[in-house]
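First up is the structure itself, then whatever we jot down about it.
Excluded from the complex is one protein chain; the other protein chains are retained at their positions.
So that you can tell them apart, the chains are marked A and B in the order they are listed, and the count of residues begins at 1 in each.
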Amino acid sequence: MPLIDIQWSWIAPELVLAGFALAALLAAVIGAAARGRGASAKAAMGPEGGPGLRLAAALSMAGVALSAILTLPQLAAGSERLHFWGGMAHDPFSAFLKVMVALSVLVVMVMLGGYWRALHNRPEIYALLALATLAIYFMASAAELVLLALAIEFLSLTSYVLVGYLKHEPRSAEAGLKYFLFGALCSAVMLYGMSLLYGLTGSTTLQGIGAAISGPAAGTRPEILLAAILLVLAGLGFKIAMVPFHQWVPDAYEGAPTPITAFLSVASKAAGFAVAIRFFAMAFPVEEIAHHWATIVAILAMLTMTWGNTVAIWQTNMKRMLAYSSIAQAGYVMVGLAALGIGGRAVEAYAIPGILLYLAVYLFMNLGAFAVVIAVANRGGTEEIPGYAGLHHRAPWLAAVLTLFLLSLIGIPPTAGFVGKVWLFLAAIRGNSVLLAVLAVVLFINSVISAYYYLGVVRRMYLEAPEDSTPLSTNRPLVGALAVCAIATLVIGLYGQPLFALAQETAATSTLLHGVTLWQSAGR
Amino acid sequence: MSAHQLAFLVLGVLILVSALMVVTVRNLVHAALFLILCFAGVAGLYVLLQAEFLAVAQVLIYIGAITVLILFGIMLTRKITGGAQPPLASHWKAAGAGAGAFLLLLLYVAMTGQWQVSDQPPMDSTTTLGLALVTRYVLPFELASVVLLAALVGAVLLARDETR
Partner (left out) sequence: MEYVVMAAKAVVVFALVSGSMPFIVWAERKVMADAQARIGPNRVGPFGILQSFADALKLIFKEDVVPTGIDKRIFYLAPILSIIPALITFAVVPYGGPDLKLFGYPVGYVADLKDVGILYVFAVTTLGVYGIVLAGWASNNKYSLMGALRSSAQMISYEILLGLSIMGVVIGSGSLSLVEIVQAQATPYFGVIPGIWLFAQPLGFLIFLIASLAEANRVPFDLPEAESELVAGFHTEYSSFKFAMFFMAEYINLLTLSGVITTLFLGGWLGPGVDRFPILGVLYFSVKTVALVYFFIWLRATLPRLRYDQLMRFAWKVMLPAALINIFITAYWVAR
């Protein structure tokens, strides 16, 4: 009798991605060896990069693309599986997020090709990005605390290195260190919460915890469970940049290489929300508990939105401003999470689809904004906001697409951001709860506040005169990334129905997550 | 009080005191030594729980490898071996309040929670752990190796001197 009954084809996308990422690491080693021999030293140090760099980039991109394609069948209804003794969930929900993240990583890798700083002699950055993507794949699917903790730690470790990648620049090194220290603390707190959950329920799988809470451990006092949940929330809040676990964001975003900043703000955040939704929906399908955690999430969402938007006003550095904006955006998505917990069945059709849609939309508009930041800062340009003055005269197309992305970040029609925000708003309103109504109002007010600083940049670009009116040229990889982001932002804004239908279908067929909306009576 | 309880009490005091010393002594080498003591106490707790394998692994990994590397790092960094580091950072009052609140929370949870208790007799921990690692936890086990590899590559990347 075989000891274990496992088919490795269950995790084929993950295996393929891991294989390609490791191959890319090897390519980096080969490149370094070629450099060491000195034969092609000059070619390797040139602007095109050596054979190692090109090979590593190609392998990483191929791996990410291939794994996304292999994930596509899981989007179909009825493909839902819970493998590895309840450890890995393969459902349309995780597939949607994986494809989305893969897409964003591909754009980030293209952006890396157009990034001006000397990364070309260190091809490992592509391999590390591919490994970070692998970590996100596991986060999106993990339904068991051990695997979950490991996947989160995996993403954290790769992110620390990526943030500190420009180690000779004090800002990048400092950012990496701060991110590391903060992340280590949050991980420790989260693990504490997980161990408490195991102690209370005797199970490490999310399903097992859910079953225990409505069964054998039903007598556990809500505040005890809530304490454990809060501790876990610290780790997740770190990943999604939620107040009060946001302090690392401005420094890390500013110091990291800009493509990596884009990756952190989009992919890493999406992964955090994926875990949060799965964690809450599968492990706490009980009304009383759901109500408690959702109330906390709602309050934190208000704080996150307001804090992010208020502080963003005072920023003079574009990357820092986008960092605070990204904190605020996390707050918007948290509205959907809070609505899911409080509204239950009433918001079933809006909450999870709304979050998925917003994350997808946010991907394009935020990646696009960062691509413009790279384009402006390239060739020794600036990342400071005053440097954007008169951008319209220097690079009219850049100014135009940045305006589009910023309008979308505010949520003004007919951009994609509007479509995304509408569904989160609807989720909050349909929840039949005072708290959610207040949340909707706060969401609206915050959109208005955010308009102030986003439009400030637009005003500078069009109404102020440039200090230096030499035209800005953009390189081909950046043009490609910008085109994808801009077209997606516009198309989703004008005709977002198919994407929303997909998100709704995804949420409806991911029955593992229906715990919250099918509240069980805990027999309390 | 049974011998078991007495042993637990002694180990508990040992762990707490040495942990406190780790963060308060001024000399980093002494702090590392207290860390060893703390880890040894935890290994003792594992023995009390009849988890011999974990106890030995604790000694082997935490005392035998990690702390040695910490000491190694301290000794190679000339500036900080000298001793007088201020043990407390400037925000220690706020940090202390936060840690204290956290402690109270955990104490409350620990005292009032209804903890799941296994009714099975203690078993051969090594075999059971080994089987669990290649069956139920095979995926985390394999993923851990990839995580370690990524961390290794990242650490080398950040630490390597590229000026040569």
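Keep this in mind: a contact is a pair of C-beta atoms (placed from the backbone, for glycine too) under 8 Å apart; a residue touches a chain by one contact, two chains touch by 3 or more.
As the structure is a prediction and not an experimental result, all values here were calculated from the model.
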{"item": "Touching partners, among the displayed chains, of the absent chain", "value": "B"}
{"item": "Given B:F72, B:W92 or B:Y108, the one touching the chain that is not displayed", "value": "B:F72"}
{"item": "Residue touching the undisplayed chain, where the options are B:L11, B:V42 or B:V59", "value": "B:V59"}
{"item": "Residues of chain B (touch criterion as defined above) contacting the omitted chain", "value": "27, 29-30, 33, 36, 52-53, 55-57, 59-60, 63-65, 68-69, 71-72, 75-76, 81, 124-126"}
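Just so we're on the same page, only the chains that are shown with their structure count from here on.
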{"item": "Residue ranges of chain A touching chain B (in the complex, touch as defined)", "value": "3-4, 6, 11, 18, 22, 25, 84-85, 87-88, 122, 124, 127-128, 131, 134-135, 138, 144, 146-147, 150-151, 153-154, 157-158, 160-161, 164-165, 167, 176, 192, 196, 199-202, 212, 216-217, 219-221, 224, 227-228"}
{"item": "Contacting residues of chain B [partner chain A, same complex]", "value": "105-106, 108-109, 112-116, 118, 131, 134-140, 143-144, 146-147, 149-151, 153-155, 157-158"}
